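Just dropping this structure here.
Omission of a single protein chain aside, the complex is shown with its protein chains in their original locations.
The letters A, B and C name the chains in turn, as written, and every chain counts its residues from 1.
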Amino acid sequence: MSLSLRRKLRCAMVGGGRDAFIGRVHRHAMALDGRIELVAGALSSQPEKARASGRDLGLRDERNHGSWQALLAHELLLPADQRIDFVVIVTPNDVHYEVAKAFADAGVHVVCDKPLVHTSEQAAELAQIVERRGTVFGVTYNYSGYPMVREAREMVRAGVIGEVRKVVVEYHQGWLATQPAGNKQAEWRADPARSGAAGAIADIGSHAENLVATVTGLRIESLCADLHAFVPGRRLDDDASLLLRFHGGARGVLIASQIAAGCENDLRLRVFGSLGTLDWRQETPDRLVHARIDGPRQILTRGSPWLSEAAQRACRTPAGHPEAFIEAFANVYRGVCADIHARLAGSRADPIEADYPRIEDGARGVRFIEKAVQSAASAHKWTAFLD
Amino acid sequence: MSLSLRRKLRCAMVGGGRDAFIGRVHRHAMALDGRIELVAGALSSQPEKARASGRDLGLRDERNHGSWQALLAHELLLPADQRIDFVVIVTPNDVHYEVAKAFADAGVHVVCDKPLVHTSEQAAELAQIVERRGTVFGVTYNYSGYPMVREAREMVRAGVIGEVRKVVVEYHQGWLATQPAGNKQAEWRADPARSGAAGAIADIGSHAENLVATVTGLRIESLCADLHAFVPGRRLDDDASLLLRFHGGARGVLIASQIAAGCENDLRLRVFGSLGTLDWRQETPDRLVHARIDGPRQILTRGSPWLSEAAQRACRTPAGHPEAFIEAFANVYRGVCADIHARLAGSRADPIEADYPRIEDGARGVRFIEKAVQSAASAHKWTAFLD
Amino acid sequence: MSLSLRRKLRCAMVGGGRDAFIGRVHRHAMALDGRIELVAGALSSQPEKARASGRDLGLRDERNHGSWQALLAHELLLPADQRIDFVVIVTPNDVHYEVAKAFADAGVHVVCDKPLVHTSEQAAELAQIVERRGTVFGVTYNYSGYPMVREAREMVRAGVIGEVRKVVVEYHQGWLATQPAGNKQAEWRADPARSGAAGAIADIGSHAENLVATVTGLRIESLCADLHAFVPGRRLDDDASLLLRFHGGARGVLIASQIAAGCENDLRLRVFGSLGTLDWRQETPDRLVHARIDGPRQILTRGSPWLSEAAQRACRTPAGHPEAFIEAFANVYRGVCADIHARLAGSRADPIEADYPRIEDGARGVRFIEKAVQSAASAHKWTAFLD
Partner (left out) sequence: MSLSLRRKLRCAMVGGGRDAFIGRVHRHAMALDGRIELVAGALSSQPEKARASGRDLGLRDERNHGSWQALLAHELLLPADQRIDFVVIVTPNDVHYEVAKAFADAGVHVVCDKPLVHTSEQAAELAQIVERRGTVFGVTYNYSGYPMVREAREMVRAGVIGEVRKVVVEYHQGWLATQPAGNKQAEWRADPARSGAAGAIADIGSHAENLVATVTGLRIESLCADLHAFVPGRRLDDDASLLLRFHGGARGVLIASQIAAGCENDLRLRVFGSLGTLDWRQETPDRLVHARIDGPRQILTRGSPWLSEAAQRACRTPAGHPEAFIEAFANVYRGVCADIHARLAGSRADPIEADYPRIEDGARGVRFIEKAVQSAASAHKWTAFLD
């Protein structure tokens, strides 16, 4: 059944009110394909702001709530054919856990922003609930939605670059090189109570970790981290450098820095194999460089007919008509929706359609942050990933 | 009044049914901001296909028509608060004229794909109707919607590169380097009856012309064209090279080629002024290179706080979170919608909001194609732009 | 016989004294391989400056002359085993003719800068002398010495990109965007008496023409030129745009501009064939982009083992250890020297070794300039290349 013949899915958003950066991105991503309808919301922890934000978006008053608890209670009273199909959680990190738990426990499918929660214990509990209730649970590691990231993954799986030996992933941002005044995102991200025990390593390091796991499938065996806060007064790391060792013998380097002055959103992944190297950069996401030991370097581009099916089906426009951040984000939603539709139909989703990061990815990301913090704080730096 | 407080606009689409490339792009672009609702359609010239396509999109049966005439007739019977606010025309080029004329004449706002029509006479007639009826008429020269194209325009206007002396615009595609088998777009574009008297110069040369006009504001005084069809059996040009002279003394080169084997959608504009040069490439649209005579080259990037208001307001994500083709396309729709909202409110639109190509741009593009064909066919090659 | 076993060749330089840009480049290029010895000179038309310049370079007094006539006379008196093997002419353009004629007529091998001379008649006369005397005559179209230019040529010859359909060559410099004060090069280049009837089209357009001819082997059938001087008071063109038609049906565009504000030395060649496209840029000379209709774009790099022998033998360092302008220049000298050595040995040079632009290339370049000027000045713009 083609995507377009399915009914639109109904969703509610928790968080993401006026001035929230990421909530707006989620809404663009959901809107892009015209297959999702935002019908309800509790868009802020401040009731008045929540309702004002909902009115901006055209939510009807009875589904525009001042708290996520009210939202959930109301939805559960609605008949199934009006009730939301899923909830999107785009609050600050410290709220993810309780909201996700409540909705999943009520059998509502969930899309939650990353990092998933603050502790591995919370992640494990959520995973159990999701398992028990059989709900879909997507984590918006949005960079996994880029077609050329998927192409890289398929190439690694197909053995195109041979055995993976080394991974270098780096995520450089510059927006925290100074203390931004009056920046809402900067504020809560720098507050341990809301962000958790980690700063850059959580906020963007978790994206880097997910990108490595997505593309290579490698599991970290141990890591050695150096975390630091460069800007005076900052309580959480704004710069992180890690050495990685993977099961099976591959090695790696992971850098996540938010004090890379003048950098924008420079996420780059290189995977070095025995036969070749893949190189992808988020700021030019339609290109994937493939260096080979036995021939000229190749520039693979999104939309080309010789790409894998996984990459091709993640495209909306032909080669040379660039796609970018919102489109990749929307691909995560496409995957979640395909899975929800399959469950609605009582079937199993086509794996190429239901291609999205799941709660296991979110849980592993939480562990990664914990281990990085633990390594950086310890005298013996190399820290096992699984105790 | 902020965009989000306005009601959603209702629209109908003519053309753009199953398998149509550009219709789908228009729908993504309209959906992106969640401010437009597609409520009606006549999506193909084949009634059955039209209706099947409409069902794919979730159109209600009574507004899912087998012909644009039926669509128009039905809409005119509806009360104003249900009637469409505008129509989108994404048929092959030969149909633009009659559909645009009928809807505009009926007082419906119009968005029409490019090239606008086949002849300057048709364009002039349309312009008269639009003038008389006071309708909004947008032409989807979508590349004008890129934030960095707008930044380039603002920089030229502000005199940053001094007096413009030379313009080089080139649009290289490779998809017609061979005769693509079973490609719907390739077929009608190669058919003079449907495409008009010109091939590459119309299909992509008109984009190049619009880009020059948008950014520089220069008007062509005369041109000298060499058009050629390289692929055996092709009846319309697949390659065009032009020398340009502008009013005021600037010179230019325009290249539009669809036989540039291995190229994707490589549209590039360079504007050489007395103080510096601007260089923009569609395939990396978030960057604008500014070379200067008195300092290092600068790379301006979308989302930066030092850009013009026109560029900044055309953004949805921060710097480094790339935006691309669909977002630029959506910016044309944003501009059209802002103008429609203003007219609904009986006011004049904010010019930064209502930033979109209009019927005059479409008409000038038609004349450009005519003159290029005339120059190429003549013995004396330099041809005046205005007779 | 390997290059290194041959004796060093002795050379004299005419022109290229203190403050001369290109003379110094020639000397670096000659020195690079340690196979040429500069033993004599007449380095300026001003005798005192000539001798002072020669002393800077360590020339012995008896071979450090105040005029080229004295130099030639003295050399002819020396025994063969001391006499110069060749002369290098790096004077302003207006002096090339008489110096080249005198030395070639005396049986001395010649390396002459470009453009060769002012008129086709002069070029024809020189060619006759060279033919009659059997001398080597190299013209320093130095860009032909880049390994990746040679690779491009070999790929075209081997049919890798199929039939050549279109050529776009552009040479953008910005140093004449204003009138540079006290710049020796700018002065004589802007003086018709010294530079000839053309400015940018001669100075850099001739390089562009040579690059096209070298790589594609195509011969121009006719051309249509637009030449202009943008900077007030300038008597020679500083900007040129040409449409080209080649024998056999290929088309082309050639741009040579010295008012491209902020550009440095941006020479780029694209050759579009029926199967693929080659793209080379002088400012990143170690790369050659090969776009294909049936697979991903490839980046060929200098030093790679899969390149042609012609490209490989033009390298001094392995891949990734960049080579650049002087090395390419030195390759022209290598070719000339290989030819001189072959003649000294009474043999024919290996064509891969004796790979350098010859007097025919210089003569064709002169005709190109003449025809561009003629086309630009005529009412009927398209001008046949051969009358």
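Just so we're on the same page, a residue touches a chain if its C-beta (ideal position, glycine included) is under 8 Å from a C-beta of that chain, and two chains touch if they have at least 3 such contacts.
Not measured: the values here are computed from a predicted model.
When the whole complex is considered, the residue among A:Val88, A:Ala127, A:Ile161 or A:Leu300 that touches the unshown chain is A:Ile161.
Looking at A:Gln46, A:Gln82, A:Gln128 or A:Ser274, the residue that reaches the missing chain in the full complex is A:Ser274. Among C:Ala124, C:Ile326 or C:Ile352, only C:Ile326 touches the chain that is left out of the view. Only one of A:Arg297, A:His321, A:Arg334 or A:Arg367 touches the absent chain when the whole complex is considered: A:Arg297. Within the complete assembly, residues 290, 295-301, 304, 306 of chain B touch the chain that is not shown. Interface residues of chain C facing the missing partner chain: 2, 4-5, 7-8, 21, 24-25, 27-28, 31-34, 38, 55-58, 173, 263-266, 282-286, 301, 303, 316-327. Taking the whole complex into account, chain A touches the unshown chain at residues 161-162, 165-166, 168, 170, 172, 174, 177-178, 224, 226, 228, 230, 239, 241, 243, 245, 251-253, 255, 257, 259-263, 272-277, 290-293, 297, 379-382.
Assume only the chains that are shown with their structure count from here on.
With chains as nodes and touching pairs as edges, the resulting graph is complete, every pair of chains being joined. Matching CA atoms, the turn from chain B to chain C amounts to 180°, rounded to the nearest 5. In this assembly, C is the chain whose CA centroid lies farthest from the centroid of chain B.
With centres computed from CA atoms alone, B is the chain lying nearest the middle of all the protein shown.
Taking each chain's centre as the mean of its C-alpha atoms, chain A lies 55 Å from chain C. Averaged C-alpha coordinates put the centre of chain B at 44 Å from the centre of chain C.
We define each chain's centre as the mean of its Cα atoms; on that basis chain A and chain B are separated by 34 Å. Touching of two or more other chains is recorded for residues 290, 297 of chain C.
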